[in-house]
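I am attaching a structure below and will ask some questions about it afterwards.
Here the complex is missing a single protein chain, while all its other protein chains stay put.
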Amino acid sequence: MSTTEQNLPVKAFTRDFNFYYGSFHALKSINLPVIEKHVTALIGPSGCGKSTLLRSFNRMHDLYPGNRYQGEIVLNPDNTNILDARVDPIEVRMRVGMVFQKPNPFPKSIYENVAYGLRVRGEKSRSTLDDKIEDALRGASLWNEVKDRLNQPATALSGGQQQRLCIARCLATDPELLLFDEPTSALDPIATANIEELVTQLRDRVTILIVTHNMQQAARVSHYTAYMYLGEVVEYGITDEVFLRPKKKETEDYITGRFG
Amino acid sequence: MKANELDQIRSVIKTNKRADLIFALAGFLALMVGVMAFITLFGEMVANGWERINPDFFTSFPSRRAANAGILSAWVGSLLVMLVTALSAIPLGIAAGVYLEEYAPKNWMTDLIEINVTNLAGVPSIVYGLLALGVFVYTFGFGQSILTAGLTLGLLILPVVIVSTREALRAIPIHIREGAYGVGATQWQVVSDHLVPYATPGIMTGVIIGMSRAIGETAPIITIGALTFIAFLPPSPVTDTVPFLNFEWLFSGFTVMPIQMFNWTSRPEEAFQQNAAAAGLILVLMTLMMNAIAIWLRYRLRKSISW
Partner (left out) sequence: MNSMQTTTVVSDRLARNVQRNIRERAIETILFGAALVSVLTTVGIVWVLVSESLNFFDHVPFGDFLTDTMWTPLFSEPHYGILPLLMGTITTSLVALVVAIPLGTVIAAYLSEFASARVREIVKPFLELLGGIPTIVYGYFALTVVTPLLQAIYPDLPGFSMLSAGLVMGIAIVPYISSLTEDAMRAVPMSLREGAYGMGSTRFQTAIRVVIPAALSGVLSAYILGISRAVGETMIVAVAAGMQPNFTMDPTEPAQTISAYIVQVALGDLPHGSIGYQSIFAAGLSLMLMTLLFNILGHVIRRRYREAY
């Protein structure tokens, strides 16, 4: 499964992927492609496992005891199963960036926040850092707002700016896949619109997998949508198809608001 | 992602992980320093003092001859001082904790008391000794007595009791209070029938930790001028005539375990060092036991409570 029906390249996909929180079977044989340089949205009622699935792509669950993966999540082009015990979760996280539900800037300056990922990769050259940080901040449409105060603490920014800073932080390291975990749930409508706008700008450059509880958001920003329920992918397809002509009854119920 | 980029990432990770490993080792070593210090400290006292620990050691007074010396007056003194400390610090500390947590209005007076409690916790113990010397010994005229020592240590551990009382009360959820008020209880009834009983295990943890600190305190007791050589016991608190209680012991001279140990430690003779080791061993076992009880109590508390 390296291309879809339209012969688009697949950046990553899951194969019979299961996930357990202790004895709780949270994800059940998930098979899901993530198309390169497109946005794939995960929607579904809360508790359906969409965030759990997203966090698996970044091996976030490794941080907590008692979690268990089963099956495969394959990252292309090198066809690596990132869940393989021989694969270092740190390597996975360097290739796959993540933006969290609540903006979580580090208690450092704006500059140092964006520089962080580069520094972790051992980048020391000031001019390289400067260039990449400017690119990343421009990429996150934040440059004009912060270019004069790069050395101020990131915590002084507004919530929406903080979230864009977190996006810039990821962009600086040029991730192959960018994960968004309900990135606007803690933001006001204007900041939300800014982030959505940003995602639409990024979607031709970066492969994006986004979890959202907001169906309109999924409809606005994504090319592909997967509807999840009770730990399973109920329906996956081109976003317009899923929203306008859902194949499954459950999807239709959810989308039309009869459920969830 | 090109293969050489991946290789680059892998080599960076390798370097990063080396630092990670080195730090993990450093952490482990740092812990080992603590463990080793504890083992040598304990081992040395056992090796040096073990043969001195026999029944005679507990039933003999200190003596000029090391082999005959014992800790009778010291452990009796410690026991009586601790009694005074407990009787003063526990009621005062709980009452103050209850006041600050349940009654205190938000005003400058409350702020003052709170800042004060925090600061008292950081005052060096020897300063409490000076307070006691100036106030209890000379101003109040209690002399260099068990009462003075007990009250001094009581004040010393007061912040510990207050803080643990407040924490224990704070852990009781609001709906317990509302439930009691809802059936018409007065504030004092809520406090005495519900809050303090439910907070008791938490308070006890603090009390035991405070007492274990008090029992090992040396500096303030030396400062009030406790004698280091005491070859008598205070008058018995219990008598055979009415009213069967006697409070003369409160004003008696005394010595306590840590002072006895200090006295022996400062003697150059090897034989007295053995006594010091034996006394130290008993002292450490006493404090370790008290701490262990407190830790266990807290552990059980964490496991069992589900409001």
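Per-chain numbering from 1; labels A and B assigned in written order.
As a convention for this text, contacts are C-beta pairs under 8 Å (C-beta built on N, C-alpha and C of every residue); 3 or more make two chains touch, one makes a residue touch a chain.
Small disclaimer: the values here were computed from a predicted structure and weren't measured.
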{"item": "Omitted chain's touching partners, listed by label", "value": "A, B"}
{"item": "Contact with the hidden chain (one of B:63, B:186 or B:239)", "value": "B:186"}
{"item": "Selected from B:34, B:55, B:182 or B:243 as touching the chain missing from the view", "value": "B:34"}
{"item": "Of B:70, B:234 or B:258, the one touching the omitted chain in the full complex", "value": "B:258"}
{"item": "Residues of subunit B (touch criterion as defined above) contacting the omitted chain", "value": "13, 16-17, 19-20, 22-24, 26-28, 30-31, 33-35, 37-38, 40-41, 44-45, 48, 91-93, 95-96, 98-100, 103-104, 112-113, 116-120, 122-131, 133-135, 138, 155, 158-159, 162, 186-188, 209, 212-213, 215-219, 222-225, 228, 258, 261-262, 265-266, 273, 276-277, 280, 283-284, 287-288, 290-292, 295, 299"}
{"item": "Absent-chain interface as seen on subunit A, which is shown", "value": "58, 60, 63, 65, 90-94, 97-98, 100, 102, 104-108, 116-117, 119-121, 155, 166, 169-170, 173"}
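FYI, only the chains that are shown with their structure count from here on.
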{"item": "Rounded Å distance between subunit A and subunit B, as computed from the means of their C-alpha atoms", "value": "52"}
{"item": "Subunit B partner contacts - residues on subunit A that touch it in the complex", "value": "77-78, 88, 90-91, 94-95, 120-122, 176"}
{"item": "Subunit B residues touching subunit A - in the complex, by the definition given at the top", "value": "1, 3, 6, 9-10, 12-13, 15-17"}
